[in-house]
Structure formats: C-alpha cells, structure tokens
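Input: one structure, supplied below.
In this view, the complex is presented without one of its protein chains, the others remaining in place.
And now, subunit A:
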Amino acid sequence: MTSGTTEAPTVEDLVEGVTRWCAAFSAGHLERDARARFPHEQWAQVCRSDLLRLPFDPDRGGLGRDLVTTMRVLEALGRGCRDGGLSFSVCTSMVSVGVPVQRFGTDAQRARYLTGICSGELIGAHAITEPDGGSDALAMRTTGRRDGDDFILNGGKAFVTNGPVADVIVVYARTHPDGGPLGTTAFLVDRDTPGLVVGPPIAKMGLRTSPFSELSLEDCRVPADRVLGRVGSGFLVLDHVLKWEVLCSFAISLGEMRHRLARCVEYAGRRAQFGRPIGEYQAVSHQIVELKVGAETTAKWLYDTAAKVLRGEPVTTDLAITKLVAGEANLASAMTAVRLFGGNGYTTEFGLEKDLRDAVAGTIYSGTSEIQRNRVAAMLGVGR
C-alpha cells in the first residue's frame, strides 16, 4: 500500500493502494457468502496490503496514521471490496484489540499484541455482549475475581465477531459486584488460555464471511498484567473502542453506499422500460437522489465527528447521531438498490441482496438505533 518512495505516502496514495487490492479481496465473495466461510486466503492478502497497520505506532509496525486518514482508507475499502464480511473482520481486529492496546496498553502488552495485530498474524476480537444481555452492555454477569497475581474469569459471551478465528480476545468482565459502570475491567485473553472455550460459528443473516460465536469462560485464569487499562476502567476502554468502531466500521459502510450509488446511476441510465431509461422516471431518479443524500449526510457526520475526536472534544451526542444516521442510511440504500434493480436485485448473482442482509447488522451492532436515540435523549436531558 506504500508508494515505494522514501517520502511518506499521502492519503491519496494510501487510498489508491488499497483500491488496487480490492479486486483480489473480492474474488469469490458470493461463493464464500453462500458457504459462510472466513476468507483465510483473502486475509493473507489483507496482511500483505498493510491495511491493518494504518493507525498504529510505527515502533510496533504501524503506519502512524490518524483516525481520519484511517477512515478515508477504510472508506476506499468499502467502495472497492465486495466482501463486506471481510471488511468487517478487518475493522474488528483493528478496533477491538489494536486500538485499545495502543491507547491503554503497557509496553509489554504492546510488544505482545500490537505487532501481531499490525501484521495480521494475530486476529483480534472483543467479547462484550452476553447471552442474557444486549443493549445494557455494562450490566454484564461475567466476573473477574482477583486471585493472587491472576484474575479468574467466569461467565459467557455472545455475538463475538471474529471469535472463531481470533487469536486474542478483549474480554470485559465485572470485577466489582456493585460498582456500576466502574465495576468493569477489560482483559486481554489469549485464545489458548485454559478455561476459555470458543463456540462454533453461528449461522446468521449477513456479514456471513465474518464469523461470530459464543464464548464460555470457566475458571479462566488470566495474569493480572493482562488487565487492559486499569481495574475498574473497562467502560473507559469500551468508550474509546466504540468511538473507533463506529467511525471506522461506518466509514466502510460509506464506501459501500458510494459504490451502490454509482451502480444505481449506471443501471438507471442503461436499463430501459416503456422505451426510456428508467432514470428518466422521477420515481427512480428521486430514489437515486435519496441514495446521494444518505451517503453525503453520513460522510458529514462521520468526518465531522472524527475531527472532533482528534481535537479531544466530547462526542457522545455526535457519535450517537453518526451511528444512527449511518446505520439507517446504509440499510435504506441497500434496500433501494435491491428494489431499483428489480428481479435482478433479488437474485444472489448481483450481490445486492447480500448487501441488504449485511446492512441490517449496522442498525444493531455497537448499540442499536433505538439505543442511539436513547443516548441523544439522555444528553438532551429528556426525562430527567
């Protein structure tokens, strides 16, 4: 992905670099989706592309790029890569482990994990949601009990993206029984840790090449030096991760929306009905305009919020609106594309029904659309 010169590559160089890889990343995506298989071959290509190195410390093998640049390149990934599951797994590995280790990790943790996350040799995941939980993520039942130089983790997690293929998982557990949000601690747990059992991939609607699973933790002994951040600061770690997760994963969605828009414009100009290209009918052209409005609105919220994050400003409301706008716009865009392509859109061959199945997830993960509305209401003081 680098330019091959001694000068640091520009954002445009990086975008062009990842775009060149996208045909290889996408090859065979429809078949992989049908089989719901993680694309190990394409993951190896992702590793060679240097994509995973983008936001990380050059001392650990990263490219040292900031959040906005990382988003620009991930947007290019979304635009060019048709395997949405692969893109989602890329984003998850970066933000679930790499981002918090870079921000909160000790030197030893950075040495142990960050180099591998940068190269892609290690695949990362995080385990937050529990079988009985969901939107109330911090009401978790998984516990971490101090025992000498270790913590003993017990409990279970659900919907762990990358779980079946992950080498390291950030597990969030309750270390104080009635500590509220401050009773939660994040732990770096290696896959081969005794007591950690990773379940098989769970069949799901979309993002099928990005496997997820349940985890169980039965007297899982984790050294205290694998606490990520401080004891009790799990929700601070999670807050930092969620900023990156929303901004990076929906930067990918933005790229997918722009790709879909271009496809619909092309199709509407080529497909004729009743003697005219369908784009000449306002019923069609107005739908395409809505795709454009959705993409541009998403872009403004994403990059404006990222700029605020870089300036260290509070973004609780901005992030919730960004997530809400981007998730719903992506879903609406995917549905519009299927309908605009008619019978072709409904077939698997065109890849648009897959996009629609993938897009549903964006209204659920990282806090549902309803939870984002609740957050905005809380920040407005509604109901206080």
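Heads up, the rule we're going with is that contacts are C-beta pairs under 8 Å (C-beta built on N, C-alpha and C of every residue); 3 or more make two chains touch, one makes a residue touch a chain; residues count from 1.
Basically, contacts and distances are computed from a predicted model.
S.K.: With one chain of the assembly withheld, which option in "SusC/RagA family TonB-linked outer membrane protein", "Phosphopantetheine binding protein", "ABC transporter permease protein" or "Phosphoribosylformylglycinamidine synthase subunit PurS" matches that chain's UniProt protein name?
M.R.: UniProt lists the chain left out of the view as "Phosphopantetheine binding protein".
S.K.: Return the single residue from A:D132, A:D239 or A:E266 that touches the missing chain.
M.R.: Per the contact definition at the top, the residue touching the missing chain is A:D239.
S.K.: If I consider the whole complex, including the chain that's not displayed, which of A:L30, A:C47, A:V68 or A:L182 touches that chain?
M.R.: The missing chain is touched by A:L182.
S.K.: Would you indicate which residue among A:G98, A:G116, A:G229 or A:G327 is in contact with the undisplayed chain?
M.R.: A:G229
S.K.: Specify the residue from the set A:P200, A:P314 or A:G342 that touches the hidden chain.
M.R.: Touching the chain that is not displayed is residue A:P314.
S.K.: Counting contacts across the full complex, list the positions on subunit A that touch the omitted chain.
M.R.: Against the left-out chain, subunit A lists 104, 138, 176, 178-183, 229-233, 235-236, 239, 314, 316, 375, 378-379, 381, 384.
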